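Mind having a look at this structure? Questions to follow.
One chain of protein is taken out of this complex; the other chains stay put.
Each chain carries a letter (A and B) given by its place in the written order, and its residues are counted from 1.
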Amino acid sequence: MDSAVWRFFAGRGAQYLLVLALTVALNFALPRMMPGSPLVFLAGEDVGFLDAEQRAQLYALHGLDQPRWRQFLTYVANLARGELGYSFQRGRPIAAMIGERLPWTLLLVGLSLVIATALGAALGALAAWRRGSAFDLGTLGVAVFFESAPPFWLGMILIAVFGAGLGWLPIFGAATAGQALAGWALLVDRARHLALPLATLTLINVPGTLLITRYSMLSVLGEQYIATARAKGVREQDVLRRHATRNALLPVATVFMLNLGYVASGATVVETVFSYPGVGRLLYEAVLNRDYPVLQGTFLIITVSVIAANIAADMLYPLLDPRVRRR
Amino acid sequence: MRALVLVLISALLVLCAPVPSPGQAASLRMAIGRDEGSLNPYTYQSGYPGWNLMTLIYEPLFAPDADNIPRPWLVRRYTVSPDGRTWTLALHPNIRWHDGRLLTADDVKFTYEYVRSHTHSRWTPQVRLIESIETSGATTLVMRLSAQSGGFLMQPLADLPILPRHIWEGVAEPRRFNDSTGSGPYRLAEMRDGQFYRLVANDAYFGGKPKVREITLPIVRDATVTFTALRAGEIDTTSRALSPELVAEFEKAGGLKVVRGAGYASTILQFNVEHPILKDVRLRQAIANAVNTRLMVRLLLLGYGVVGSPGYIHPDSPFYNPSVAFAASKSRAVQILNEAGYIDRDRDGIRETPDGRPLRFNLLTLAGNPIRVRGADLIRTWLRDVGIDARVVAQEDASIIAQVWPDFDVCKGRNFDMAVFGWSAPVMNRATNLRDLFHSDCRYGTINIGGYKNSEVDRLGNELAATAEPARQKRILYEMQKAIAADLPVHVLFYQDGIYAYRPERHDAWVYQKGQGIVNKLSFVDPPRR
Partner (left out) sequence: MLLLGALALAATLAPLVSPYDPEQTVADPFLPPSREHLLGTNDVGQDILSELIYGARISLTVGSLAAALAVGIGTTVGVVAGFSGGWTDVVLMRIVDLVLVIPFLPLVILLAAYLGPSYWNIIIVIGVLAWARPARVTRSQVLQVRSLDYVEAARAMGARPVRVMARHVLPAVLPLAMAQFIVAASNAILIEASLAFLGLGDPTAKSWGTVLYYAQVRNAFLSGAWVWWVLPPGLLITAATLGFALTGLSLEERLNPRVRRARAS
């Protein structure tokens, strides 16, 4: 390999390792700095009745009697061996718990991100091109409406209309509870359960991309070379496609990659409204329950994926726009 | 954007093809609000409904009836020695575990010893008094206690579920052990974390046939969605109590039935009795007088609740002392404040103590409970009217607990002024509850989070704990309520009624257990015949 390229990657690698190390420490420290104790989830309800000795036993069992720095070393050592540990609350291995939730989250949030980005970018580009037209203003209005609609609100309206009202779609869960289905029926069941949360999440996510696309296109449309292309009589559609859209791609790609990094963190509100068994809910409940191991595990995955997405974004820029050279 | 909506609608239409659900009349769908672990005695999560569901799978020796009086369950006959310290129990002879093995006295002995060595906050303290357990034959056992106890029958006998020895023997970390083999009327057929549980009737149940063949428990996180699903017929009932504002509407709705009964869960204004200013009982009385609990019940609960008794005990409880009534009065509040020298000297609208400290307090409340936040808000405005400044601080549960009840350990003290707080229904049920709530020694007053001290209450509490005779227990509790009402270490705001809605066409044999609600074993199985 070319030594310059190699140096580039080695330098980048060291930087990201530093960021990762800092976040691992942060993910360990932050949960423990929150006020409140995980004791109730170590011991079960009626926790007030425990005497001092039983309390000490429980803390020792989970290594919480150790000084913080030693707990941290144990955590890092386990991490190095690929062990995420057990949930305080559920007594299950964290890898298994996240493993169960991740596919649902990837399905819901990932799919919605792809649809929302495609729709948002297309509509945003058109709006910018027809700047000031009825289409532009209309699109902008609808986008602002969905952007400012509370996710809960939107979900409830979809539930009220398509779920409870028309009775077309189920309103909670990712699958019909306790029914053994297979093949086509299984697929239909999952899709029906996915429909409303997916629609909600997509409606919420379209405006962000749309607005960014529209406004970054606008700044490009003012550039001289576009004016030149237009003046030279290049067909409008070609200008739009070849020049303007392409040049507005970088911010849109950045937003997409940013969101892609967060896919693994789920969508807490939508998952809660629709009782969808994703990572967002797991994380939210773990925060409230002070389930340190689950928090550490989930945050680690989110951290890694966000950083990975950022790295990917930086490597994409030169591909998307050759003029942006690597430095 | 119009195109987007069209695309979405057509996508929805494709997915909306009707799929008939096989209507199994013998099945019931009851939504619950959260994960409940693997529903064994060490992994169930919440006191309600987790504990109630767990007791459909695992059973204790005795079980509370609809009036919360413990009755023999796995036990067929029992005798207690005159000194109250030796209990001889004979089990039903034909009880089987879900895997077909016989449940014997050996399992009982194993369980009582297991929970002693494997800490669980609910069970371990309950077996403290037991000195020895001996079995004779497969069905008989003798328990000896180190002292007579007022609560032994209720806890552990009617509380601690029996574990199968052949499965649990050698389990070192029970909180990571997810087996669910019990002896109860239902067995856990299927569970998906974060999604649902499926319970199936145990055909070999010794007490007879369970009333519902199959119970599905979908987890529905959001309350509004739960009630929407109930009204739309996607579920048949829910363990969630119906919100007051929905009662009228659900009573009118077709296909739904609403039952209502006393609720033993309390909502209280908790004082930090050790606070340098709030330690003055006159100030607490003035605050209590300023707080219009009657209006609170009308506004917040729309009348579906009972105004708090200053002696803590719910008026429907057999232990309630009716002579400790309390009627709030704003003018009385002002009078007490003036007489005690709390006067607004600097005319900023807030009174000061005689030595000049303003009556300014933080009022903590749990953010997750909107009725309590609103209650705190009402208290704030009412206190402002009499010249006391209360600042409402809402935080999530663990943050509030960290201030009100650090580490869930009263011995560790407290760091708050006032809090809108509450205790769940079982606290009302325990015969010794007032000792837990108000004893000044933190080893006994395990939930005395205000740091209340009164030697007379301590003495009565100790006497209560050592008394097994109901009539005498009642006399002591009467005395205690009187003493507490005079000191007002907490001001009980109200007890919210339990209101439950269900579809009677699916299951109509629900039993309302007093103060607790309809999610209990008696709704699914009759007590075993002797």
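The rule we apply is simple: a residue touches a chain if its C-beta (ideal position, glycine included) is under 8 Å from a C-beta of that chain, and two chains touch if they have at least 3 such contacts.
Remember, predicted model here, so these are calculated numbers, not experimental data.
The residue touching the chain not shown here, chosen from B:A223, B:V259 or B:I350, is B:A223. From the options A:S216, A:S275 or A:N289, the residue with contact to the chain not on display is A:S216. Note that of B:A340, B:V392 or B:A468, the residue touching the chain absent from this view is B:V392. Chain B residues in contact with the hidden partner, per the touch definition given at the top, are 223-224, 227-228, 231, 243, 245-246, 249, 299-300, 302, 365, 367, 370, 373-374, 376-378, 380-381, 391-396, 399, 402.
For chain A, the list of residues touching the undisplayed chain reads 15-16, 18-19, 22-23, 26-27, 30-31, 33-35, 131-132, 140-141, 144-145, 147-150, 152-153, 156, 160, 207-208, 211-212, 214-216, 218-219, 221-227, 230-231, 247, 250-251, 253-255, 258, 261, 283-284, 287, 295, 299, 302-303, 306-307, 310, 313, 317, 321, 323-325, 327.
In the analysis below, only the chains that are shown with their structure count from here on.
One inter-chain figure worth recording: chain A and chain B are separated by 37 Å, centre to centre, where each centre is the mean of the chain's CA atoms.
By the touch rule above, chain B contacts chain A in their complex via residues 1-4, 7-8, 11-12, 15-17, 19, 21, 29, 31, 34-35, 37, 42-47, 51, 119-122, 124-125, 173, 175-178, 190, 192-196, 198, 214, 216-222, 224-225, 228-229, 231-232, 234, 396-399, 401-403, 405-411, 436, 443, 446-447. On chain A, the positions that touch chain B within their shared complex are 34-37, 39-52, 54-55, 57-58, 61, 86, 89-92, 97, 100-101, 119, 123, 138-139, 142-143, 156, 159-160, 162-164, 167-179, 185, 188-189, 191-192, 195, 199, 202-203, 206, 272-275, 277, 281-282, 285, 288-290.
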